[in-house]
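If you scroll down you'll find the structure; I have some questions about it.
Here is subunit A:
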Amino acid sequence: MIYRLIVKEFTLELRRKSVISGIALYLISLVFICYLSFSLRLSVISEAIWSALFWLAILFSVINSVAKSFIGEKRGLSLYYYTIASPKAIIISKIIYNSLLCFILSLLGYVLFQVFISDPVQDTPLFFLTLILTSTAFSSALSLISGIASKTNHSNILMAVLSFPIIISILLMAIKVTKNVLDGLDWSASYDELLNLMAINCILSGLAYLLFPYIWRS
Partner candidate 1 sequence: MKNLNKALLSLLLTFLITFSSQGQDAEMADVMRSEGKIYVVVAIILLVLAGLILYLFLLDKKVTNLERMINEKRKTK
Partner candidate 2 sequence: MKTWIKILGVLLLFYAHIAGLLMEVPRLNIVNETIRATYFHVPMWFGMVFLFLMSLYYSILYLRKPSLELDIKAESFAHAGLAFGILGILTGMIWANYTWGSPWHGDPKQNGAAIATLVYLAYFVLRGSIDNMEQKARLSAVYNIFAFAAMIPLIFIIPRLTDSLHPGNGGNPGFNMYDLDSRMRLVLYPAIMGWFIIGYWMVSLRIKLSKQLDILLDLEDEKLK
C-alpha cells in the first residue's frame, strides 16, 4: 500500500511538469540572487556565510515544495484517499516521498552553489550524510505541518508561521555540521550534532506518524 502510494505520488508529480520546473526555477533564482547580492567571484565569502546561505536557500525551496503536498490537493482527492488507504500509510508515503524530494532539491542546490558561488566542501561523504538526515527531518516536520495548514483558512501564510519555529533546531544543527565540514574538521567534531539530528529525526517522524490520524479524521 505504502509503495503504491509513493509510486502514485511520483507519477502525479511527473505529470505536472510545470510544478517541478517551477520549484527548480525558484531555487535557481534564489541562488542567483545570493550570487548577485554578494557580488561574488570578486570577494570570497567565509565558510559560515556559505553554510548559512546554502541552508536558507534550501529551506525556502523545501517549504514551498512540501507545502503543496496536502495544500495543493483537491478536496475530492483527499476524500478518495480516505476511503482506500489508512492515514498511517498515507503519512509514511508522504514522508518518504517528501524526503526524496528534499534530498533531490538539496542536491540541486549544492550543484548550483558549486556553479555560481564556490565549492568549499572537503569531506563529501559527511556532507551528503548531513543532507540526507536534514531532508528526512525537514520532510517529516513539514508533511505534518502541511496537513495542519491545509485545514485552515489561510494555509499558505500559516504554513510558514507554523513551520519556522519547528524547523529552526534542525536548521541550526545542519548549519553547524556544514560549517564543520567546510572547515575540514574531523568526523568526531560533528559527532554530537549528527546524533542530535538523528534524535530529532526519530522524534519528529514518530510523532508525525502518531499524530497524523487525528488530523486526517475530519
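By definition in this document, contacts are C-beta pairs under 8 Å (C-beta built on N, C-alpha and C of every residue); 3 or more make two chains touch, one makes a residue touch a chain; residues count from 1.
As a selection rule, all candidates are chains of the complex that A comes from, given by their letters.
Not measured: the values here are computed from a predicted model.
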Complex member touching subunit A, one of 1 or 2: 2
Complex contact set, residues of subunit A against candidate 2: 141, 144-145, 148, 151-154, 158, 161-162, 164-166, 168-169, 172-173, 192-193, 196, 199-200, 203-204, 207-208, 211, 214-215, 217-218
